[in-house]
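Okay, here's the structure, questions in a sec.
All protein chains but one are shown at their positions in the complex.
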Amino acid sequence: MSQKQRKQSSKFLFFGAVALVCFWSLAPFLWQVLTSLKSSEEVIASPPVYWPSRLTIVSYFKIFSARPFSVYIWNSLIVAFGTTFLCTGVAALAAYAFSRLKLPGGKAVSNAILLVSLFPPTLLVVALKQLIQTAGLLNNPLSLILTYAALNLPFAIWVLANFFKQVPMDIEEAAQVDGLGRWSVLWKIVAPLSAPAIATTAILVFIFSWNEFLLALTFMSKDAARTVPVGIAMLSGVTIYEIPWDQISAAVVITTLPVVAMVLAFQRRIIEGLTAGAVKG
Amino acid sequence: MAHVEIKNINKAFETGKSILSAVSFTINDGEFVSLLGASGCGKTTILRIIAGLETADSGSVLIDGQDVGAASPKDRDIAMVFQNYALYPHLNVRENISMGLTLRKIARPEISRRVQETAALLGIEEYLDRRPSALSGGQRQRVALARALVRRPKVFLLDEPLSNLDALLRDKTRSELKLLFERVKGTVIYVTHDQVEAMTMSSRIIVLNKGRIEQIGAPQEIYSKPRTAFVASFLGTPSMNLFDVSKAIQCGLLSQTAFGSKSALMAGIRPEEILVSQRRQDGFVEVEILVAEPTGALTILTLKTGVDLRAVVKGSFNNARQKIWISLPDQHLHFFPN
Partner (left out) sequence: MTARRSYWLNWVYALPALIMIAVVNVVPMGQTFWWSSGFGRLSSDSRLWGVLRNTTMFTFFAVSAELVLGLAIALLLAQKFYGRGFVRAAVLIPWALPTAVMAMAWRWIFNADYGVLGDIFYKFHLSSSPNIPWLASPGLAFFSCVLADVWKTTPFMAILLMSGLAAIPSELYEAALMDGAGTWRRFWMITFPMLKPTIAVAVIFRAIQTFGIFDLIWVLTGGGPGGKTQTIALYVYDVVFRYQELGYGCTLTLVMATALISFSTIFMLLLRPKSS
């Protein structure tokens, strides 16, 4: 083989591998999209119909008319947006303290927070359920907002604190000389300069809250209080053997589409945030 | 040791912006040649093309008369010292130095003999079992050198090896490096932006500007006979005074009769070549001193004339009247196309 041929064949191999990776990542999602566009007869055809003979969006109508799907979406939106605002705001305050202010014992506390954040929510769910029950917050979206925000705080504080540290101290000092107090320095100088980091944090917290399942399942027992993931997992037919796959696929696509759009739009941000959050170990 | 020939190398960014244009030069066996220029002038790119880490768009690289354009870096028999040393952080000094030999399947006893010998040459025997992270900047730099020396390659490529050392260590290492490569009789291509390094160490200097060669020559030749205004201003501190001949005639620094024919050119004179007098003298022009900057051994005077002019005088300079008389000797004037 000549050098040119070898180069070409290795290029071919490379793009083959890239294509394979894309297929592996997207196939389960795309299969749901295809399923959701099939008629209900074709959905339960055996062998499976790979390309629908007729595209239909009937499943999408069904999911809204036959199920309280719009209620689930509404609940999820309240929880996700509520969490994002609460968590980002509280985290920004704390991150400012940890990164810019003199805190006696600050190092020890921030290490403790990171350690706490390592443990999966599975360890907390039992006691948290009791706590929420005692507080009378079962089936109240506030229960999820508060817990999700708290669970994401360590990560959010970490990312924001690291970013705040990069804002040059002299800008802040100049603002102080100009007569701004600590509070205004944070909201008028540091926060706007850190807008990219705040956006990154918000995106990641939003995705977490939109996706969370275990706590949503335990805190929200009433059907009308459920969020989308729990709602979909609980979708079933009259009997356990009649799972409405056509409706489920439509619901899956509706739920995942905003996330897919977010990933496509904010790919770089998300990767930065995940990386920043992970090097804490 | 070897002879390196660069023939008409061109390279451009993907955007079309040129990095190197028509670069050609020859380096003889055992020569120490510096590639001198400001950052972004393409000097490191030339080095990397010789190393095989980058490819030129056109032109060829010959080592001992052989075109190595298609050869991979490892087959070119060259060694490189990187600016940041690029030591393997997880290997100790001994392993770092011997890696190139091990990968070339040289016999164990021979490797350990050569590592020992090179370490002794550089005075780093004590550190052989340490990791790079346990070494100071100067020690790391020596390890990087040892890694190149131990290979006994045809050509050594050095990419600003002194730029990460502090000033004192840099001066000391500079003379050591010179001696070292004289001793091993190496062919060395040395990239630097520091004119002092280039002047003191090399047998010849290649001055680069914006991807083009401005001048090639021995250090003294480049200093005393700069071919272009760029070379003239790049070498020497403070740098050469450059001004339009016509303006100098206007303000009386140069005479119309002698230099009228050159009035379209640019003239240059080194600050130390300007004659300075405290008293009125024949053929001298009276000028006002704007700033006098004593540097210890010398004082740099910035003068108020029709052109920007700086002169250097020995010792401290005391002149309350702020007035002196100067003269620009003909034999020290350089002329460049404007």
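As written, the chains take the letters A and B, and residue 1 is the first residue of each chain.
One rule holds for everything that comes next: a residue touches a chain if its C-beta (ideal position, glycine included) is under 8 Å from a C-beta of that chain, and two chains touch if they have at least 3 such contacts.
Because the structure is predicted, anything quoted here is derived from the model rather than measured.
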- Given B:7, B:130, B:262 or B:332, the residue that touches the chain left out of view is B:130
- Have a look at A:77, A:137 or A:262 and name the one touching the chain we're not showing. A:262
- Message: Suppose we count only contacts with the excluded chain; which residues of chain A make the list?
- Response: 14-15, 17-18, 21-22, 24-26, 28-29, 31-32, 35, 43-48, 50, 90-91, 93-94, 96-98, 101-104, 109, 113, 116-131, 146-147, 149-151, 153-154, 157, 207, 210-211, 213-214, 217-218, 228-230, 232-233, 235, 245, 248-249, 251-252, 255-256, 259-260, 262-264, 267-268, 270-271, 274-275, 278-279, 281
- Query: What residues on chain B make contact with the chain left out of this view?
  - Reply: 51-53, 72-74, 78-80, 82-84, 86-90, 92, 99-100, 103-104, 129-131, 134, 147
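Following the convention adopted for this analysis, only the chains that are shown with their structure count from here on.
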- Task: Please report how many Å separate the Cα centroid of chain A from that of chain B, as a whole number.
- Result: 55
